[in-house]
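Partial view: only certain chains, each at its native spot in the assembly.
We call the chains A and B, going by the order they appear; numbering starts again at 1 in every chain.
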Amino acid sequence: MDPDLPGPNRLSGKMLTPLLNEFRHNYLLWLVVLVPVVLIAQAIEPEAHTILFVLSVVAIVPLAALLSLATESVAARTGDTVGGLLNATLGNLTELIIALAALRAGQYTLVKATIAGAIVTNSLFMLGISFLVGGLAHHVQEYNRNSARLQGGLLFLATIAILIPSIVSEADVLATGDKFTNSLSVGLSVLLGVTYALGLLFSLRTHREFFSGPTHTDVDDAQWPLALPLATLAVVTVLVALVSEVFVESVQQAATALGISPAFVGFIIVALVGGAAEMVSALSAARKDRLDLSVGIALGSASQIALFVAPVLVLLSYVIGPAPMSLQFWPGAVAMMLFSAMTASLVTNTGRSAWFVGLLVVNVYVIFAMTLYLLPPRVQ
Amino acid sequence: MDPDLPGPNRLSGKMLTPLLNEFRHNYLLWLVVLVPVVLIAQAIEPEAHTILFVLSVVAIVPLAALLSLATESVAARTGDTVGGLLNATLGNLTELIIALAALRAGQYTLVKATIAGAIVTNSLFMLGISFLVGGLAHHVQEYNRNSARLQGGLLFLATIAILIPSIVSEADVLATGDKFTNSLSVGLSVLLGVTYALGLLFSLRTHREFFSGPTHTDVDDAQWPLALPLATLAVVTVLVALVSEVFVESVQQAATALGISPAFVGFIIVALVGGAAEMVSALSAARKDRLDLSVGIALGSASQIALFVAPVLVLLSYVIGPAPMSLQFWPGAVAMMLFSAMTASLVTNTGRSAWFVGLLVVNVYVIFAMTLYLLPPRVQ
């Protein structure tokens, strides 16, 4: 992070060294210079939607990477259980902040596209590309399938929670937004959140021996002094929030101007941007034949969005949103979530992978992306 | 059973000893005193629907338990194959009698809710609660997954038989009740029944070595003289039939008075009541780390309802019902059956279980129950 920025000035220059090292190794982080550019551009030209949209999308990438670095660094210093807990709650902070900005603006369609898109992108694209890249480097890769099973089961539960109410009520529950849908959404959100918490208890405490992959030894993030990642977390969270506001305000008109369907923007672009940092970690682990880590990041992230971020947003809509937000999605999003959960379950069933398995999973994602890209704007 | 009741009087007092012993150990059976109360109340106050509903629901529980005891006792005396056959045909006698009462009254919606509810409750709630209770007592439990696979496959077949006609005909086959739906329902019922019979041949005869769990040694029911369980079966069947009449007549108006949706009553309450006795057996086996038995009871019961009870009811509707009943269910019921079959197949795939697996399965059931409970009455 640029030492001229106000936040980390309270830290001594020496403490910043590990962060500066990261900047030296990882050129992606340099994109952080776009953050002030976006904010200034927004102040000067609030109507230049297309430029603001592109700038804000690109500026979120390095911020997401910094959030991941900081979270991992804190996690590495706190022992397995607390560290796992931290990763499991702050791992999708970027997506949460973007969705919160959209929630406050009452753009519930964008919120839901962001949620569904993040689930689908993580469980298909991130998983598939890890298998593919890992499989091109190694003939056959093995990994611990217990973790994949657990996350797959959680994803399934969330999909059922989202799917069943609309089928059972035989009504377009999205449109109505009536008492039934809202009470049910609150009940289901609590159920999913509690299940997520108990799932952490299960995998981090009571049955952790089933989920431990090879230990994570080559982390030099652990050398960061604790104040640095905490300060980074705080500052970057504020910056992501500011940039997300710009993004949310510009996305609708920019999509129209660029001729991209809004569904494609919410589902694919936001999800890829928000998950860019995790994707880099997952791919690097796959290349080093540490698929346990890749699968854990991909499916863990997907189930965290489904069982933690989505319920939190539903409950927060009562506090900060203009109206209650339900847990109901449009049928296309539900179908894509269902097939993502099924695909992830099927391919992780054996605990073995090769390049073609990755290609199959990526292609399911490409089918979704292609459909959303070509979707005429009237339908969404 | 109370010795003052007329039926078992033909048996000598000494022969009744094992039955009385059961009453001494199992306080649930004492609820049987409610049976005469229900019948008398119905004669005196036929319009007190809510009270009659509650009383009849509670009175069915001890009767279901007695039916189970008697069936198991006969089965234990007849050798594995005939015993398995008996259990496989009389195991859901309570549900069958309740459904027959509703069938004679022409309440086909209640019949179908009872069928679908029993399938879902057995394959999710009974299975999940067994895993959960067993998992809280034992760190990890193993069981024979061949049996779970077989029952899961049968459940899948039944779900496809119920699902495909409505999708293929692209019509609301429930509403029409035309020639197509009726001929097809008869054909599918015969197909399912024959498959069920051949499945028994497969698991009890040609390939039984794949399905045998640890042998069932602590059964003291075997000491019953044969006349006792046979007489119990006969008398209790008549009593269940009488109480079911009261239940079927009162359920609709009681549900309205209590503000519960009729779908919730049929799906959840009747299924839990009818399966209470089996649930007690499944839980007790799970606690003793005999999950083979629990899984067998839960999924075996579900597939028996789907492939034996449901087809028998469709065929009997031509004899005792006011009109032919089809094998078509409302889309919500079909979706719940499909997800039950999928969930049961997924979680029994490994032959291993821990508490969180049970929680996940129970939570799928809770999602269904919550949705049905909150469902506005107009939709059903």
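General remarks:
Here is the rule we go by: contacts are C-beta pairs under 8 Å (C-beta built on N, C-alpha and C of every residue); 3 or more make two chains touch, one makes a residue touch a chain.
These numbers were taken from a predicted model, which means no experiment stands behind them.
Copy number for the full complex in this structure file, with 2 chains shown: 3.
Assume only the chains that are shown with their structure count from here on.
Remark: rotation between chain A and chain B after Cα superposition is 120° (nearest 5). Residues 149-150, 153-154, 156-157, 160-161, 163-165, 167-171, 180, 183-184, 187-188, 191, 195, 198-199, 202, 206-207, 210, 345, 349 of chain A are the ones touching chain B in the complex. Put simply, chain B touches chain A in their complex at residues 139-140, 330-332, 335-336, 339, 343, 346-347, 349-350, 354-357, 359-360, 363-364, 366-368, 370-372, 374-376, 379.
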